[in-house]
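Inspection log for the structure reproduced underneath, given as structure tokens.
The complex is shown incomplete by one protein chain, all other protein chains being positioned as in the whole.
Naming follows writing order (A and B), and every chain is counted from residue 1.
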Amino acid sequence: MTDYREDFLKKLRDKVEKWERETLPKSLSRYPERMERFTTLSGIEIKRIYTPLDIKDTHYLERIGLPGEYPYTRGIHATMYRGRIWTMRMFSGFGTAEDTNKRLKFLVEHGETGLSLAFDYPTLLGIDSDDPMAHGEVGVTGVAVDTLKDMEIIFDGIDLGKVTTNMTINPPAPILYSMYLAVAEKQGVPREKIGGTTQNDPLKEFIAQKSYIFPPEPAVKIAMDLVEYSVRNTPKWNPISISGYHIREAGSTAVQELAFTLADGIAYVRHLVERGHDVDSFAHRLSFFFDSHINFFEEIAKFRAARRMWAKIMKEWFGAKKERSLWLRFHTQTAGVSLTAQQPYNNIVRTAIEALAAVLGGTQSLHTNALDEPYRVPSEFAAKIALRTQQIIAYETGVADVVDPLAGSYYVEWLTDKIEEEAWRYIERIERMGGMIEAVRKGYPQKELTEASYRFQKEVEEGIRKIVGVNIFTEEDEEEVRNVPLLDIDPNEVEERQIRRLREVKRGRDSARVESTLNNLRDAARRGENIVPYILEAVKAYATEGEIMNVLKEVYGVWTEPIIY
Amino acid sequence: MDYSRLIEKALKGDRLATGRLLSIVERDPRGASMVLESLPEREGYHVIGVTGIAGSGKSTLLSRLLTHYADKGYRCAVVAIDPSSAYSRGALLGDRIRMQMHATNPNIFIRSVSTRGLKGGLSFAGVAMIDVFGRLGYDKVFIESIGVGQADVDIMRIADTIVVVTVPGLGDDIQALKAGVMEIGDIYVINKVDKDREGANKTMEYLLFAIEAGELGHRGWRPRIVKTSAVLDEGIDELIDAIEEHYRFILGTGRYGSGRERRREILVRLLAEKMLIDALESIEIETGKDLYEGALELLRRVTARYVDTTGGGEA
Partner (left out) sequence: MTITETERIKVLVAKLGLDGHDRGAKVVARALRDAGFEVIYTGIRQTPEQVVEAAIQEDVDVIGVSILSGAHMTLMKRLMELLREYGADDIPVFLGGTIPVPDIEPIKRMGVREVFLPGTSLREIVEMIRQAGLERRKRRGW
């Protein structure tokens, strides 16, 4: 069965054979090919040419269809960017709350349509700024948050009813979410109006990002508490962003990124269904986050395959009925790992190409990396170029004026099918292991990543993978490297300021109230209740992030990773 | 090299000196025997092997044991044996990852040992280190291995007390449990009881049945069973009580001495193996021959030495 007429396919097959016999050898003798084998960045072998023969079994109506309709290969909306340009969401945050408040206001003034907060490592790991483990890390890669006070300052003068905020935070997500809610309450913004995202995706922490704290099972339980609470209380909030980005950055292939991310998603949906929720009561609030790497078509194909697969999973595996439950809505970030420390201005070009792939893949929002990110948190100058890159794609190039313009490309459709097929194979393997929670406990995806990244590095060393400025077109004295203007922060000064504020807050708060809210939280956690309302109470009493996390560690234990290389 | 100063410092508890002394033990058997001879005899140090079935959380449990023992003032050493490294190649020792939180505890000293492809998982250095730690004043010397199957069983046999970690829900597949590590325990731990209380009872029943049937335990010791949750730090003191009970039992029945004898015997056997492997390795490096050809080459040289009496003393 095929969309094409049999006689046409036969003619085409004959023509291709003739071409291979006559036209091709002439060309090959004059211009031998650069390599014996061409592969995508993920190692998928690709031919020199694709024709309808390669997609003859891809039924257009079922597999590709129209935008805004199942299986959503061409996009979740009928008009896509003709209606509204994607959200330009730039990850930012550094130093103390005051520094970040200033940066957020700067970005809003330059036309950014959504905020995205980066937290420092102590905050990501639920450690207070005065903990000895935090020394040297306070405010370095993001903003330091210890108590509600810090969040009040970060959003000072920014109306939470008017902006949406993405928060890249995982095990402590319910705490930061509660702080945001508390700030909104103080500003007088009703809960139904606040919008944004908490990353809140614990499984990929075990696989890739490694900011895990609790063992896999309680980690998923806590994250799903937030989903449950958020769906009921903040209907415009995305309580989870199921993330492939970190998996890819940690060295996976595009196929692994896709497969592991969807397998994580399956684990979450399964958990919530087992808790007794109707799949259509929460599925529309799940969102995704992918990487856009440098191998252009592979990325576009990955995004298209992702939408098609998720729609199928939700419809056929979980019996979702509402249209919105089937949508894979996703945020994209260009590949930090593709940037080079050498010849840093080349990174602008890489980012532009990756951003273009994300747009052609139908992303809902996009972060473009700044050229200086191989070194540290971007300078204002670099962050602005990154934002302008998106604006140029959106308003000058015309690529946003047609929906899914690459549909029907024999290569892109073939590659979409191929990536999907390989991703299913991974998902099936994980299912046989008992799902992603089990797989993670056994270290299966971790092991796959370690293998893939070692293989890639070997290929770079052997020159099979070429990187400009690294293994080809290298320069000895790189004046430009020395001259890149970097954001200048003095970590010691930031740490001192932050610890001073933390102490002030601790002095000024009602310590009996802190203690009683923490005790209530502990009891609720032991009873197995949803812990978010109790965290919210503790946050409002100005309990610190570290204090709240310690209570949870007591109840749920902590995780050490299996030994994997 | 002046070993006496290192020994003097190590006996005083200097960790840098201890680390370097262990390298001498590791480097060659001559150094090892010299170090052992120079250290005063010491009675009563207790060698504890911790092993278990896959997925039982034995690393977390060992970690808890270390914390509790160290808190009680015992000096603890861990010999982490990694039998996975292949012969004459490099090694990646990962055991330490799960114990690094103890790195700065003054009562805990952790040393990794690779067995470099020797069959059985035991290495001369690994066994010698146990007694070096004992003589340096460590009270509890733990043996840990990431080995599986027979290699792991062999490693554990050098311990005075063997702790076998299991999980709730055992008993359905009795055949799988019959072999290997399930048979060697002096103490059986049912870990992860927080996950499955009912399953823990099932494992308990199974173990009790096996003990009653005389399948487990040996020479007058009836194995103890302890329930724990290492993740939540529950049941660890009960486990320590059981370990200490076994310790008093072996002291009282004279089995302590036989444990030490067994280690000495093993050392002699490993020494012989090691000398052979070292000789083969030198030949491999010198001539680029593989193990088999290297063995033939060694044989040729040894024969030649017996035949050619003018040859020098080079080995």
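Convention: a residue touches a chain if its C-beta (ideal position, glycine included) is under 8 Å from a C-beta of that chain, and two chains touch if they have at least 3 such contacts.
This is a predicted model, so every value here is computed, not measured.
Undergrad: Per the definition of touch given earlier, which of B:L36, B:I97, B:L251 or B:L271 contacts the omitted chain?
TA: Only one listed residue reaches the unshown chain, and that is B:I97.
Undergrad: In the complete assembly, which of A:G93, A:P122, A:P172 or A:P445 touches the absent chain?
TA: Only one listed residue reaches the unshown chain, and that is A:P122.
Undergrad: Of B:S258, B:S282 or B:T303, which residue touches the hidden chain?
TA: Counting the whole complex, the residue in contact with the absent chain is B:S282.
Undergrad: From the list A:I85, A:V470, A:V505 or A:V555, pick the residue that touches the absent chain.
TA: Touching the chain that is not displayed is residue A:V470.
Undergrad: In the whole complex, what residues of chain B lie against the chain that is missing from view?
TA: For chain B, the residues touching the absent chain are 1, 15-16, 18-20, 22-23, 26-28, 85, 88-94, 96-98, 100-101, 103-104, 109-112, 114, 278, 281-282, 285-286.
Undergrad: Touching the missing chain, which residues of chain A?
TA: Residues in contact with the chain left out: 121-122, 124-125, 127, 132-137, 140-141, 205, 209-212, 249-251, 340-342, 374-377, 449-450, 453-454, 457-458, 460-461, 467, 469-471, 481-482, 486, 491-492, 560-561, 565.
Operating definition for what follows: only the chains that are shown with their structure count from here on.
Undergrad: Mind pulling up the chain A residues that touch chain B in the complex?
TA: Those in contact with chain B are residues 215, 441-442, 557-558, 560-561, 563-565.
Undergrad: Hey, which residues of chain B end up touching chain A in the complex?
TA: Touch residues, chain B against chain A: 55, 59-60, 63, 92, 94-95, 97-98, 146, 231-233.
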